[in-house]
Structures are given as C-alpha cells and as structure tokens.
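The structure appears below as structure tokens.
Every protein chain except one is present and positioned as in the full complex.
Chain naming follows the written order as A, B and C, and within any one chain the residues start at number 1.
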Amino acid sequence: MSKELAALLMERGIYLHEIAQIVYDLQIGFVPDLTLEYCVEVLTGVLEKREVQFAVLTGVALDKLAEAGLLTSPLQEIIQNDHPLYGIDEVLGLGIANIYGTIGTTSFGYLDKEKVGVIGRLNCNKVNKVNTFMDDLVAGIAAAAAAKIAHASISHIGSNLNSKTVPKS
Amino acid sequence: MSKELAALLMERGIYLHEIAQIVYDLQIGFVPDLTLEYCVEVLTGVLEKREVQFAVLTGVALDKLAEAGLLTSPLQEIIQNDHPLYGIDEVLGLGIANIYGTIGTTSFGYLDKEKVGVIGRLNCNKVNKVNTFMDDLVAGIAAAAAAKIAHASISHIGSNLNSKTVPKS
Amino acid sequence: MSKELAALLMERGIYLHEIAQIVYDLQIGFVPDLTLEYCVEVLTGVLEKREVQFAVLTGVALDKLAEAGLLTSPLQEIIQNDHPLYGIDEVLGLGIANIYGTIGTTSFGYLDKEKVGVIGRLNCNKVNKVNTFMDDLVAGIAAAAAAKIAHASISHIGSNLNSKTVPKS
Partner (left out) sequence: MSKELAALLMERGIYLHEIAQIVYDLQIGFVPDLTLEYCVEVLTGVLEKREVQFAVLTGVALDKLAEAGLLTSPLQEIIQNDHPLYGIDEVLGLGIANIYGTIGTTSFGYLDKEKVGVIGRLNCNKVNKVNTFMDDLVAGIAAAAAAKIAHASISHIGSNLNSKTVPKS
C-alpha cells in the first residue's frame, strides 16, 4: 500500500525525495548526522500507516473531483478556489502530522505558513490543477516524519526520566 | 478576570502590548489597515475566555512550582529543564490557539518554531525562571487572536458561500 | 446558510427536531428547565457556524458520491462499507463537536458509541444509502449544541472564579 500511495502522490506531481528534502531541512539542525536516505526511509514508514493512507485517499479524491468540476455548489467553488477559511484540508493534514504525538503540530504549522519547497510549488500551481488538500497532506506527511526522527533522536534522554540529569533543550 | 489574567502575565514578565506586536506582525500582510490598538482589543477578548484562563492558570502554576522546586522527581526535572519531548505545555498552548477553530494551529506551530518576539525571549531566559509553559501559552494566545482577526477579515467572503465568486486565497 | 444546511440534512432524512431530542436527552439531567424549543434554537446557531457548514458539506458530498459509485477504488469501497478503521468521518464529526471547547468531545464519544436516536437509525440504514459521514456529523452537531447549553447553564459559576464557593460538580 505504501508503494501505491507513493504512486498516487507521483500522479499528483509529488516525489518522495522532495518531501524528504523538507524533512531533512527541518531536522538537520537537531540531528547532525541525518541523511536524505534516512528521511526517505522514515517517510516510507509514515506512508504505511493506515490513518495516513485514509487521509491521503480522501484529500486527493476531493482535489480530483473539484478539478473535474464534479462537486456540487458551493463545495465545488470552495475547494476549487481554496477558500481561506475552509479548514477541512488543514484538519486532514494535522491528523497526519499528529500520528507520532503533538510534536508534529509545530512543524505542520511552520510548513503550512512558510510553504517550504514542494509545498509552496503546490500552493501556487492553481492554473491547471486543484491542490487544496495536497499541500496540507504533504505538510502533514513531512511533519509526521520530522516528529518520528525527533522522537528517535531524543529517546536516549527519555529512557532516563528518573535521573536528575535530563539535559536542557 | 481578563484584568487579573493580564496581571498574572505581567507578574511573569509578559506585557500585553508585546503579544499584540506578534499578532500584528502575523496579520498585517493580510489585513493592511490593522492597528496595534485593535490587536490589544482582540487579545483582551481572548483573555476573557474561560478555557484560556484555565489553561494559563494551570501552566503558570506548574512553571512557578518548578521554579520553587516544589514538584517531585521526575516531573520537577522535566519541567525545570523543558524536556524536549514533554509536550503537555504544547498541548495547553494548542488548546488556547484553537478556540476560534483549527486556523489558529498554523500560527501556533509557526510561533513555536520561530520563537518570535517575547516568545523567544521567554524560551531563552532559563537562568532564574522556568518558562516551560509560558512560551507556549503566549504563542497560543497570540495565535488565537490572529485567528479571530483572520476570521473577521474574511467574513464578507463567507457570507456568500453560495455564489460562484468566492475569490482565490 | 443555516436554512440551506437544514434543507441539506432533510434531503438526507434528518430532521432538526430529531437532533434536538438527542440534545434534550443529553442535557435535561443537568438543566431541569430545558425545553425542546431551546434545543432547536441552539442547534440553529450551531448550523450557522462556518466550520460546521464546511464539515457537513464535505461529509455529505462524500456520502452521496459513494452512494452513486462515483469514487475510485479503494476509497469507494471504504466509504460505501463504512470501514471500521476509516476515521475521517469521525474526525469531521469531532471537529464540529469541539467548536465550543473539548466539553463536546465527551458527548460525541458517547453518542458515537451508543448510537442514540436518529444516529442509530442512520448507522443501520445501509441498504439504499451511504451514511458513513452523516451519523458522525449528526453526533457532532448534537454534541456541540449540548456543550453550548452546558456552558450557558454553568456560566454563573465561571463568572466567580476567584471566590472560594465554586460548587462541586
């Protein structure tokens, strides 16, 4: 299923290595020995999560239906024009971002505001395509992967909660 | 109660006009006629919300208890040192950020990552004071106010959901 | 828009007074002078919220598309058969339930599990219709209205947070 999901993303113009680059940029400041290969590996794990698959399938379906003009008014116009208060796209993205805990929310909010990398490209490309959900889905996937890397890199601290030597963040 | 809450924030070194500046900077790009005075007014409304008051009272209490060394181990060390995976501070901040809908989550995530203005100052000042909760509470308050301003400024669009003239974001 | 939303619900076989009955049953134990009329009034207010409208429009669209067999596989089968782990329906319902704070989550969880009143009827009626989203949307709307009534009935306590006479719950 993870492969089929990657294929679905590719069909919508998103390549895994582009998302990996976002994850890398988010975490390299905290995890100096991070590699792009490891980011791809973590992303593949994120795409294997059923909740992620359900959110992506739903969001992409709505983008494609709006693209084909198959939704009824007013939802057709709302999604087609990425209505600034719609929010359901963000809710699906956040649902993905949070699969490894609320730590993913921060990165999601940052990516959603800064429109980093492929996310910015998606958000601008509104001539031929509807990407109302896609940019939030990608931000959610990248944020979840960043959260997983953060958890893994800090886990040696967590195993030691009872000691008085927990380092400052 | 809003006044008492502002006093509690002041006791912890936070002035309303500093939070207003963050709100202003977040929204001036979208709302060109925004003023600092209006940001203060909206912030006052946020501080009147009971959910916000409960979150602030709880977070500040934990910061002060940790500062006084009155918590038991390991919670004392976790909060005193702002353990990077702790997350309860972020959960309280997010609860505030979302009182006007998920639109506040984005700004919260951005502020939490970028440590803008007074939030950055709080996050660094760890010599004499514990501000583990305070920076997330302030980010939540600023994000909620920004969300309220965004809602108000776009509401003329929303009143017209059935028309086909919803503008692009 | 609130009227158009009520019409959309009616088209899907849901009458406002049925939702009002659920709200009444949830709150009558706490608010002895509650009336069905007041529940309808509060529900009308809930349906006027833009976030609620967006969630209902999206969920109903997906139910109708699945009913018409217009989604692509595997999303078509997932929504048509109300896949037990799908969860996006619940996420939209929760988004509605929480518009007046997390207090709505409890009622949503209860209604979602107990399938009270019209929600139960929706959940069973799977011969001709797809109601994968509708039962969660109705549970969310009822839970939000119940939360609003709860807030209003307890607000005289809240105005007095500084006194030491806050009554036991």
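Criterion: a contact is a pair of C-beta atoms (placed from the backbone, for glycine too) under 8 Å apart; a residue touches a chain by one contact, two chains touch by 3 or more.
As the structure is a prediction and not an experimental result, all values here were calculated from the model.
Trainee: Just name the one of B:Leu16, B:Val31 or B:Leu65 that touches the chain not displayed here.
Mentor: B:Leu65
Trainee: Which residue from A:Gly45, A:Gly101 or A:Gly117 sits in contact with the chain not drawn here?
Mentor: Selected residue, touching the omitted chain: A:Gly101.
Trainee: For the chain left out of this view, which of C:Cys39, C:Val91 or C:Met134 touches it?
Mentor: Residue touching the chain left out of view: C:Val91.
Trainee: Considering the whole complex, not just the chains shown, which residues of chain B touch the missing one?
Mentor: 50-51, 54-55, 57-58, 61-62, 65, 70-72, 74-75, 78, 85-88, 91-92, 95
Trainee: On chain A, where is the contact patch with the chain that was removed from view?
Mentor: Touch with the absent chain occurs at residues 1, 4, 50-51, 53, 95, 98-99, 101-102, 158, 161-162.
Trainee: Considering the entire assembly, which residues of chain C contact the chain that has been omitted?
Mentor: 73-74, 77-78, 81-85, 87, 90-91, 94, 101-103, 105-114, 126, 150-151, 154, 157-158, 161-164, 166-169
The rule is short, and it goes like this: only the chains that are shown with their structure count from here on.
Trainee: Over half of the interface residue numbers used by both chain A and chain B, so same, or under half, so different?
Mentor: Because over half of the interface numbers appear in both copies, chain B and chain A meet with the same residues.
Trainee: Provide the C-alpha centroid distance between chain A and chain C, rounded to the nearest whole angstrom.
Mentor: Distance between chain centres, rounded to whole Å: 28 Å.
Trainee: Touching two or more other chains, which residues of chain C qualify?
Mentor: 50-51, 95
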